[in-house]
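Shown below is the structure under consideration.
A single protein chain has been omitted from the complex, and every remaining protein chain is retained in its original position.
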Amino acid sequence: MIVKTPDAYFFAQGTSEGYMPLNAFDGALLASGIGNTNLLRMSSIVPPGASRMKAVSIPYGAIVPVAYASITSSVKGQTISAAVAAAFPDDLTMPGLIMEYSATGPQEEVEQICRDMAVHGLLDMRNLEVGRIESTSISHQVQNVGAAFAAVVLWTLDNAGLK
Amino acid sequence: MIVKTPDAYFFAQGTSEGYMPLNAFDGALLASGIGNTNLLRMSSIVPPGASRMKAVSIPYGAIVPVAYASITSSVKGQTISAAVAAAFPDDLTMPGLIMEYSATGPQEEVEQICRDMAVHGLLDMRNLEVGRIESTSISHQVQNVGAAFAAVVLWTLDNAGLK
Partner (left out) sequence: MIVKTPDAYFFAQGTSEGYMPLNAFDGALLASGIGNTNLLRMSSIVPPGASRMKAVSIPYGAIVPVAYASITSSVKGQTISAAVAAAFPDDLTMPGLIMEYSATGPQEEVEQICRDMAVHGLLDMRNLEVGRIESTSISHQVQNVGAAFAAVVLWTLDNAGLK
């Protein structure tokens, strides 16, 4: 492979206020636990057989493949929510599908839409029975400049010292 | 290199309807043949000497460098088109330039603009004679939520089992 294929993943989420939108985004990354790394955003497949792991501490500045939803807003009082969902097929030789969704609106609604998107992607688009769905979401009420961030971090057991 | 430099490439294109815009995009990736991978979008050079290869099956969840155009729309009846074009200089020691373009409008027009962009990039911006142009495009008439996707996938002969 051009880049090593991940064999593990974990969820992360966070919110923050900040001086400018990018600062709020940066703060949300920090709150999520992966703030001091270089996020490499990608479209969004969990390789077959990848293990869900606990969140690990990633070395500062490491380049980290990630699928994420984020939203920033400067509208005071507005509720912003971000969610990611991963749907895994019954057939464990097939990959999991990650969907990302963010919107103004309540957290439960945004997470539910995101889960529906992941199910739709497996069942209707790939004709695969859904074995399980995993998801996370987070919500924030904007004070001045706010951000919400939810992610599936793709990583390796090796790098996490678990192999 | 931090990431291995690709030595081969192929074209991919697809369209789809879907439950949400990201589902339509995911469906267009599936239709294009690279839907179960992790796309890493990048700006858009074909390394000198890279070989055009047939589309290959990429392992599920592999991280794949790609230059792409995409467009989603929820306007019923609207025609959406996506194109990529690669212009290669006469001088084979120089790189090829990939351009991406998507718009509402007919496929031929969108592909022609994209090819013009690639020629402009070689001839006017780099002062290089154009040896050949390769391109692909695809079009879709939106029913509810539609997407069109066209890509140059950067890969290696090695990974494709061709070396």
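As written, the chain order gives the labels A and B, with residue 1 at the start of each chain.
Note that a contact is a pair of C-beta atoms (placed from the backbone, for glycine too) under 8 Å apart; a residue touches a chain by one contact, two chains touch by 3 or more.
The structure presented is a predicted model; accordingly, all values stated were derived computationally and were not measured.
Of the options A:V64, A:A85, A:I133 or A:A150, the residue whose C-beta touches the omitted chain is A:V64.
Among A:K4, A:K76 or A:R132, only A:K4 touches the chain that is left out of the view. Among B:L40, B:I138 or B:A151, the one in contact with the hidden chain is B:L40. Looking at subunit A, the residues touching the absent chain are 2-4, 6, 16, 18-20, 22-23, 25-27, 29-30, 36-41, 59-65, 154-156, 159. The chain not displayed touches subunit B at residues 1-6, 40, 42-48, 50, 63, 65, 67, 94-95, 97, 99-101, 113, 116-117, 120-121, 124-126, 154.
We take it that only the chains that are shown with their structure count from here on.
If you average the CA atoms of subunit A and of subunit B, the two centres end up 25 Å from each other.
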